[in-house]
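One structure coming up, written as structure tokens, with questions to follow.
A single protein chain has been removed from this complex, and every other one stays in its place.
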Amino acid sequence: MVSENDTSEKSDTSEKKVRVASLARRRHRVTRSLLALPLGWLVLFFLIPVSLVVAYSVGILETFTKEEGVSLETWRIFLTGENVYMLLFIKSFRMALIVAVVVVILAYPIAYFLAMIADKYKYSLLLLMIAPFMTNFFMRVMAWKVLLGRQGVLNSFLIWSGLRDEGNPIEGLAFGEIPVMIVLGYVWIPFVMLPMFAAMISMDRRLLEAAADLGASRWRAFWKVTFPLSLPGVVASFFFVFIPTIGEFVVPKLVGGTKGYMFGSAIDDLFGMGLDWRTGSVLSLWLVMAVFILALLFMRLVRFGRLAES
Amino acid sequence: MSDGRDPISRRDFVKLAGKGALVAGAMPAALAACGEDAPPETVVVTETVIEERIVTETETVIEEKIVEVEVPGEAPTTTMGMREAGLAAENGADLLIYAPPGREVPTQWPGYLGRFPHPQFAATAGSFASLGELQLGAIEPDIWNPCFAVFDTAVSEGLVQPWDTSLIPNFADLNPNLTAATSRDGNQYAIPLLYGLAIPIYRADLYTPKENSYSILFDEDLAGKVTWTDSAEWFVVAGKLPENNVANPLDPTEEELDRLVEFMKRKIRIVPAALYSDLATNQTDLATGNIVASYVAPTQWIELTKQGVDIAFITPDEGFIGFSCGYFLMADADQYYHAHEWVNAAVSVEAALTISNKFNFGNSNLKATAVDNPLLVDVMGLGDPAALDGVSLLDKMQNIDRLNDAWIEVKAAAGV
Partner (left out) sequence: MTASSSVTSEVGIHLKGITKTFGEVVAVDDVDIVIREGEFYSLLGPSGCGKTTSLRMIAGFEVPDTGRILLRDKDVSGDLPSKRNVNMVFQHYALFPHMNVEDNVMFGLRVSGVRKKERVQRVAEILEIVRLPGFQKRKPFQLSGGQQQRVALARALVNRPSALLLDEPLGALDVKLRREMQLELKAIQHDLGTTFVYVTHDQEEALTMSDRIAVMNLGRVEQVGTPREIYEHPESSFVAGFIGSLNAMDLKIQQRQDDTGGMTVGEGWVIARVDADVAVGTTLRAAVRPERIALGPAGAPAHPDGSVVVGTVEEVIYLGAMSLFHVDIPGLGQLVSQRMSHEDESAYRIGDRVSASWELAHTLVLE
């Protein structure tokens, strides 16, 4: 009796085990096929193109017969600063940093207002903020030329009002580093607002009540509670601007003039007019790596933020 | 042209190119010549084209009649049989011509339609951009119409093959300076169509040049009031200045190029705004006096003069820089005979006159002197085989990728 019972129980459990295992396998298969799509995507649209660019950068592939051979020479020249592009990268990095910081600082109060104060009108106002950005990108950039150019609205007004002489308009607003940064900032502000808005809107309002209850003034509650909790949004916003700005080349082309030339402009030119895909590839890869490292940093920061929120 | 770039770049580039306002070609002055059919403002383009098409249809009918009469005596009898056989073996409707937008208007190749099927056209977005695309095999035309700063690269890379000039009766009428610049080792690799001089111009009421030289474009007194084009040909311009002491500005030595790069890095700071690729803005700036000196194709000088702007040009003591544009026969062209027929039509006297009258360029056909604008005859020396003697034709630039690299570094340095 006893032994019979035992065996039946054993077979029962082993059957169960088998069933569980097959279930697990099936789940595994499903997971694997689910992974295939993004993986394939990654291979097709990232790894293969990047490998090609790597091949160009070391001379394995070339578009024009230059017979320079396979070497890291182009890398060496770039990394040792023998040509000007490392300096140009630093300049672009600096510009992107300034644009990102300024834009985040400017957008923060707007996001704060919309999320914390605007109450039931917040989404309508948000839409209003974004509405101008549904117009064509070039039109928006060109509008700045109209505003800031030598014969632009600003200068016309200054001359009309007698604040400046006819022959002496404010220069350097239509072209150069500053206009590039102004235009980029203008282009990015609404997008930058969104992550911060999202971070603030998802914040538990009772935390502010708790702070007030514990004696904190509004100012103190903002700095001790709202601000630290909106930091993940701030970080996200910062990178939203920083990453595209550092590789920007369209806006420099439109309003950069000779002084507003950026790292992205050089990549654009090297692949285009320069027919120098090798140097272009080195610069592109460097940019990809820089952005990648920053993105990692960014994800770490945001993850930290998420942990803090949960 | 942008395979190795990230998708955003490419998309933006396409947008840019599509806009037509900002073509980032390597040599916009030359590009101006190539894109002569596209007047500066996009809106105007369409109007012009439509207008021309209407004119064309009636003209074509007339041309057909003339051609029919002329054909029998046109080609030498020796190649006659081969030519006929060759044409018959091809499918002329497949003839693909890769040219700046506007070249598809039949008045620019009169006499071809009616005898042969309508060819196909694809629009280029600048000489160097199209060079890249051809090299990658992104497009496989029979005929390619760039400006010849790409000549050295195109020939060295084996992209193009020599024309059989015996199949191009009009070739005999072409300017020998231009045909010489586009031949190598006795092979005629290109058929020139038009040319221009890169002239320094200035507002005579606002400035008095110190000397007759391209040096006006590097004059620090004009800092902030000079425009350059976005092109490596500035090494040629700078190389022509006696102070830079370059033996052959069209092919500087490494040492000379290094010196030129330093010179250019110093001088680019006097350029206030953009290295223009937008002719309309440049013209407006000159008209308003925002810009006092510039470097243009004669086209713009003529247009500004027409507008009544007090504009003068300098005939540099060191000699002019010139450019020409025209037709390459692609190495793997499969409409060989139709290509020759078409090119012959495209450099005919009628075609040449159209080019000069519509766009104020010099034309390669020495017989096409009856242009509407007498200024053009004077300035460009139309019809004079010796007119381009001593002109540094950019067609003869060697190893231009070296110069392009150097040019991009100069621009990058200006930004640092």
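When the chains are written out, they are named A and B in that same order, and each has its own residue count from 1.
Just so it is clear, a contact is a pair of C-beta atoms (placed from the backbone, for glycine too) under 8 Å apart; a residue touches a chain by one contact, two chains touch by 3 or more.
Fair warning: this is a prediction, and the values are worked out from it, not measured in the lab.
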{"item": "Which displayed chains the unshown chain touches", "value": "A"}
{"item": "Which of A:84, A:181, A:211 or A:287 contacts the chain that the document leaves out", "value": "A:211"}
{"item": "Absent chain, residues of chain A that touch it", "value": "204, 206-207, 209-217, 220, 224-225, 228-229, 307-310"}
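By our rule, only the chains that are shown with their structure count from here on.
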{"item": "Distance from the mean Cα position of chain B to that of chain A, given in whole angstrom", "value": "40"}
{"item": "Partner chain A, residues of chain B touching it in the complex", "value": "1-6, 8-9, 12-13, 15-16, 19, 22, 24-26, 126, 128-129, 131-132, 135-136, 153, 156-157, 224, 230-232, 268-269, 271-275, 288, 290, 401, 404-405, 407-409, 411-416"}
{"item": "Chain B-touching residues of chain A, taken from the complex the two chains share", "value": "49, 52-53, 56, 63-66, 83-85, 87-88, 91, 138, 150-151, 171, 174-177, 244, 247, 249-250, 252-254, 256-262, 264-277, 279-281, 284"}
